[in-house]
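The complex appears here minus one protein chain, its other protein chains still in place.
By letter and in written order, the chains are A, B, C, D and E; residue numbering begins at 1 in each of them.
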Amino acid sequence: MKPELAHLIVVPIVLPLLVTALLLLLGARRRRLGSLIHVGAALANLLVALEILRRIHADGLPGAVKVYLAGNWPAHFGIVLVADRLSALMLVLTGVVGLAAAVYSSAAWGRVSVFFFPLFQIQLMGLNGAFLTGDLFNLFVFFEVLLAASYGLQLHGSGRSRVRAGLHYIAVNLLASALFLVGLAILYGILGTLSMADIALKVPRVPQSDRGLLHAGAAILAVAFFTKAAMWPLGSWLVPAYRTASAPVGAIFALMTKVGVYTLLRLSTLLFSSSAGPSAHLGGAVLLYGGLSTIGFGALGLMASLRLGRIAGFSILVSSGTLLAAIGVGEASVTSAALYYLLSATLAASALFLLVELVERAASGEESPLRYAQLELDEDTNLDDAEAALVGRDIPVSLALLGLAFMACVLIVSGLPPLSGFVAKLQLMMALFNPGGAQVAHEPTAVTWCFCGLLLLSGLSATVSLSRAGIQQVWSTADHPARRWKVVEVAPVLALISAAGWLTLSAEPVLHYTRAAAEALYDPRGYVEAVLSTKPVPGPASGAGEEEAP
Amino acid sequence: MEAVLALVIGVLGGAAVWLVLRPRTFQVLLGLALFSYAVNLFIFSMGSLFIGKPPIVAAELAPDLEHYTDPMPQALVLTAIVIGFATTALFLVVLLAARGLSGTDHVDGTKEQR
Amino acid sequence: MSVEMPLWAQLVVALLLVCSGLLVLISATGLVLLQDFFQRMHPPAIAYTLGSWCVALAGMVCFSVIESGPALHPGLISILLAFSVPVTTVLLARASLFRRRAAGIEGTPPPLSAPAGSASEVESPVASRP
Amino acid sequence: MSSLLSGACTFALGSYAVASVVVVARLIGGPRAQDRVLALDLLYLHGMLAMLVLGIRYQSDIYFEGALLIALFGFVSSSALAKFLLRGEVME
Amino acid sequence: MILRRIVPAPLQSALLFALWLVLARSLSPGQILLGLALALLLPRLTAPLRVRARLRRPLRFLRYVATVARDVLSSNLQVASGIVAWPWRRPRSRFVIIPLELRDPVGLAVLAMVTTIVPGTVWSEIALDRSRLLLHVWDVNEEEAFIQRFKARYEQPLREIFE
Partner (left out) sequence: MPLAGLLLLPFIGSLLSAILPTRARTVLAGWAGLVSTAAAAWVLLLFPRVKGGGVLRQEIEWLPSAGLNLILRVDGLAWMFALLVTVGGALICLYARYYMSPDDPVARFYSCFLAFMGAMLGLVLSGNLVQLVLFWELTSLVSFLLIGYWHHRVDARRGARMALSVTALGGLALLGGVIVLGHIVGSYELERILASGEQIRAHRLYPVALLLVLLGAFTKSAQVPFHIWLPRAMVAPTPASAYLHSATMVKAGVFLLARLWLVLSGTELWFWLVGGVGTLTLLLGAYIAMFQHDLKRVLAYSTISHLGLITLLLGLNSSLAAVAAVFHIMNHATFKASLFMAAGIVDHETGTRDIRRLSGLIHAMPITGALALVASASMAGVPLLNGFLSKEMFFAETVFLSSHPWLEVSLPIAATVAGVFAVVYSLRFGYDVFFGAATSRLPRKPEEPPRWMRIPIDLLVLICLVVGVAPARAIGPSLAAAAAPVVGGELPEYDLALWHGFNAPFVMSLIAIAGGVLLHRLLRRAQRQGRFNEVPLLARVNGRRAFESLLVGLTRLSRAALRVVATRRLQPQMFAIIAVAVLLGSASFRGLPLTWGHRERLPASPAFALFWGIGMACALGVAISGKFHRVVALILMSGAGLVTCLTFAWFSAPDLALTQLVVEVVTTMLFLLGLRWLPMRLEEAHRSVGLRTTGRRARDLMLALATGCGLSALSYALLTRPAPQSISPFFLHRALPEGGGANVVNVMLVDFRALDTIGEITVLGAVALTVFALLRRFRPPAESIDRPHQQQALPADVVTDLVNPRATDDIGRGYLMVPAIISRWLLPVALLVAVHLLLRGHNEPGGGFVAGLIVAVALIMQYLVFGTHWVEARVKLLPLRWIGAGLLLAVMTGLGALAAGYPFLTTHTLHATLPVIGEVHLPSATFFDLGVFAVVVGATLLILTALAHQSVRAHRRPGARGQRSSAAEAS
C-alpha cells in the first residue's frame, strides 16, 4: 500500500463518526446542509470502500490482506483493523446500500427528526467497523454501535406497532449481546487473547482439559451471532422489527443480519479451520441444519404473508438461512457462491424495502390484502362478464419504472432468471452438487438434496407470495392517479437494481473475486501471518521493532 | 472464595434469566440489568483475581502478572458497564413508550395473557 | 505495604477500627431491633458519625505514618458525609410522615403548615406503595 | 502488615459484613418503602467503610476515591427514592 | 472591587482550593496552580446556582462546630447505649415541635445538618413559614426542657452567625 494512503482502512470508521459529530454540532437549523453532508459522506464512504477493494484485489495474491494497527500497537496487543477480500466486499456492499438509503432518506426522512442522519451515520460506522475489526471485543463494541444506532433508526417515527416491535428487537439483542460477552469472556479466559488472528494461532494448542470450555465459549458466542443472523428458532424478532422500520432503515437493516453471517463465517473459518486440531470445523452441523431450518421457516413465512413489508422481512430470513447453511457446508466453492448470493440478496432486499414504502404510500387506502385473500375463493367471474374494458391503461413512467424495479426484486429474491438471484442460486446448487468442481466425481448427500430442494422451494414461495402481493399492491397502484415520488426516492431503488444487474453481467469477475475470498477464508494462514507480522510505525510513541513474544 | 463468587454469578444470572422470561416489561428490564451485573462479574472473573494488586504500575515492582492483576478484563468490563448502562436506559424508555402506546405493560403489548 | 508502622500507630489504628466495627454493629442492630420507623432513623446516625469518624481517623493516622506527612484526605469523607447525609434524612423523614399520615397511622403528628383544624394533608387515605 | 492491624481490619470488615446482613433484613423485609431506603443508605455507608478499611488493610490509596464517591453521591439514590416516595416523581 | 470580580465567592474559592490540595495529596507548584485555577473557575461556572449567604461571625461558627462535635460524641454514646439497653429499657422517643426564630434558609440548613449528624434528633418537618420545626427525638424526658436546651445550644448561635 502506498504510504500516503495507508490510512484508507480507518476512513470507513472515522468518516461517519466525524460526520455525526459535525451534524450534532450543526444542530437542527441547517437541514439542507445537513442532508448534503449526510449524502456526501455516504458517497465518500462508498468511494473509499471501492478503493480499498481495488487495492486489495490489485494485490493479486491469494491471501491479500491489509492490516492497520490502530494506536500503533502490534497486532495482538492493540486493536487491529484487517481488510481482506471478504471485508472489502462487505464494505463495498455497505457503501452501496448505505448510499442508496442515504439518498432516499434525504428526501424526507431527515425532516421528521434531526437525529435520523447522525444515527444513520453511526449505523454505517458500526457496520464498517464490524467488517474491519480483527479483535473480538472490538467486534462486540462495533456490534453495539450498529445496534444502538439501529434501535434508534428502527424506532424512528415511533407509533404503536413500531415501538412494540422495537421493544422485542431491543430485548432480544440485549440478551444476545450479553451472551456475546459471556462467550467472549470464556475465550479470553482460556486463550488469554482477543485478537482473532492470535486466537486462531492458539486454538490448536489448547490443552484437552480446557477444550470443552473453549467449545462452550464458542458455542455461547455463536448463539449471539445466530440470534443476530436470525437463525431459526432465534429469529422471530426480525420480521416485525424490519417491517415496522421506515424504508431507508429497512434497506440498511438488510445488511444487519449479514453482519451476523459475516461474523460466523469469519470466526468459524478462522478459529475452527482445518488446522484447528480437534476443534476443526466445530459447529458446522449446527450452522448447516440451523440454516436449512431457517430457509424453511422463511419460505413458510413468505407463503403466509400478504403484506409486502412482511414478505421483505421473510425474504431476509431466507437469505440469512441460505448463507448460514452454505457456511455450514464448509466448502470454499459453496462459500464463494454464498458470497455472491449475499451480494445479490442484500441488494434486492434493500431495494425491496425502499419499494415497499413507495408502494404502500401509493396504495394506502386500498382494500386489505386479507380481504383479498378471502375474495379469491368466493367469486368466479366468467371472462366475458368482467365489466372492465378491454382497453389498456396508461402507466406513468415512474410507475412503470417502479413496477419493473419491483419485478426485478421479485426475480432476484426468488432466484428467477435472468438477474443475479438466478446466478446466485445456480452457483450455489452447482457448488453443492460438485463442491470440487464439475470434473470431480461427488455423490450428492441428503443434505445437498435438502439444501437444493429448500432453495428451489423458497424461490417458489417467494414467487408466489411476491406476485400475489405485487399484483395486489403494485399493479393496482396503477389505477390511481399519478403519485408523487421524488427522483431521490426512485433513483436509489433503480440504482440498487442496476447494481444487481451489473452483478449478473459481471458474474465472472465477481465470482472470481468471491472465489479468491472464500479460498483465503479456508486457508487462514495468510490472514494470521499478515496480521501478526505487521510492525508498528517506529517512532517515539511506540517502541516499535522490539516487539516481543507474548 | 472462588466457589462463592461463582455462586454469586450463577444466582445473579439465574435471577436475571427468570426475570427476562417474565411477561412484564419492567421485569424484563430488571432482568437485563441484573444480567449485565452477572456478565460483568463473569468477565471480571476471567482475569486472575488478586487482592490488593491493582493494575497501577509502580516503578519498584516488575510489571508482570505476579505483581498486578490482569488489566484486560477490567478494561473490558469498564466498556461493558457503560454500554450496559446505555442500553438499560434505552430499554427503559422504549418500555415507557410501549406502555403509553399500548396501554399495558405486557411485553407483547396485549392485555392480560398470563 | 513496604512500610512497617510503629506500634503506637498500629494500636491506635486497630483500636479505632474495632470501635468503628462495634459502633456499626450496634447501629445496624438498632435498625432491626426498633419497632417504630422514626425510632429506626436514629441508629444509622451512629454509623454516619462516630462509626465513620473512627475509620477516617484511623486512615489519617495510618497514611500519615506511611507517607510520613499529614494525610488529611480520609477526614474529607467525614466532612462530606455531614453534608450529604442530611439531604436523605430530611427527605426520608418528610416522606415517611406523609405516608404515615396518608395511611392514617396512630401517633403521627398533624402537618405543621396546615392551619389549625385541618387534620390531614391528604384527603383520604390512599393506597400507598409498600 | 502486622497481625494486629490485619486482625483489626478483619474484625472491622467482619462487623460491617454482619451489620450489612442485618441491614439487608430490613432491606428485604421492609416493612415499608422508607425502611428499605434507609437500609439502602446504610448499606452504602457500610460499603464505604469497607472500602476505607480495605485501604488501611492494603495500605493503598486507591480505595479512597471509591469511598469519596460514596460519601459524595451515595445519598443521591436514596434522596431520589425518598423524593419519589413523597411526591411520586423525582424531577418536577 | 476588582478582587471581588476575580474572586466572587472568596470563602467558596478558599474551601475549594483546600479541598483540591487535600484531594491531590500534593503541594507541588503544579497542583497549587491548578488548584488556584479551579478555585477561581468553578465558582464562576456554578454562579447561577450559588448560595448567597454571609458568614457574619466566623469565629463563633468555629466554636459552634466544636460544640456540635462534642455533642455528636456524647449523643452517639447515648443512642448506642440506648440500643444496647433496649431489651431492658425502652427510650422515650417522641415528636417534639420546636418554635423557631431562626428564619435564614442557610442557617436552617446548617441546623438541619446539625440535627442530622447529632444522633438522637431527626429533622422531620418544617412549617412553610419556618416558624415551627418538627423533630423526632430519641429519648426525651421533659419536652419543655429539651426545647429550651435545643434552642439555646443549636438555634441561637446560628441566629448570631447568619442573621
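Going forward, a residue touches a chain if its C-beta (ideal position, glycine included) is under 8 Å from a C-beta of that chain, and two chains touch if they have at least 3 such contacts.
These numbers come from a predicted model, not from an experiment.
Within the full complex, the chain left out of the display contacts the shown chains A, B, C, D, E.
Of the candidate positions A:37, A:108, A:300 or A:450, contact with the unshown chain belongs to A:300. Touching residues on chain E toward the chain that is not drawn are 12, 16, 19-20, 23-24, 28-30, 33-34, 38, 42-43, 45-46, 48-51, 105-106, 108-109, 112-113, 123, 125-128, 130. Counting over the whole complex, chain C has residues 80, 83-84, 86-87, 90-91, 94, 98, 102, 111-115, 118, 121-124, 126-127, 129-130 touching the chain that is not drawn.
In this section, only the chains that are shown with their structure count from here on.
Least step count on the touch graph, chain A to chain D: 2.
For chain D, the chain with the farthest CA centroid is A.
Taking each chain's centre as the mean of its C-alpha atoms, the one that lies farthest from the centre of chain E is A. By number of C-beta pairs in contact, C-E leads when C-E and A-B are compared. Centres computed as Cα averages put chain C at a distance of 10 Å from chain D.
For the pair chain A and chain C, the distance between mean C-alpha positions equals 57 Å.
The distance from the centre of chain A to the centre of chain E, with each centre set as the mean of the Cα atoms, comes to 63 Å. The residues of chain C that reach two or more other chains are 1, 27, 29, 41, 48, 73, 76, 85, 94, listed in rising order.
Chain contacts: chain A has no residue touching two or more partner chains. Chain contacts here run in a simple line, from one end chain through to the other with no loop closing. Under the touch rule stated earlier, the contacting chain pairs are A-B, B-D, C-D, C-E. Of all residues in chain B, those touching chain D in their complex are 51-52, 54, 56. Residues of chain E touching chain C in their complex: 19, 22-23, 25, 72-73, 75-76, 79-80, 83-84, 86, 91, 93, 95, 97, 112-113, 115-120, 122-129, 132-134, 136, 138. Residues 1, 3-5, 10-11, 13-15, 17-18, 20-22, 24-25, 27-29, 31-32, 37, 40-41, 44, 47-48, 51-52, 55-56, 58-59, 62-63, 66, 73-74, 76-77, 80-81, 84-85, 87-88, 91-92, 94-96, 98-99, 129-130 of chain C touch chain D in their complex.
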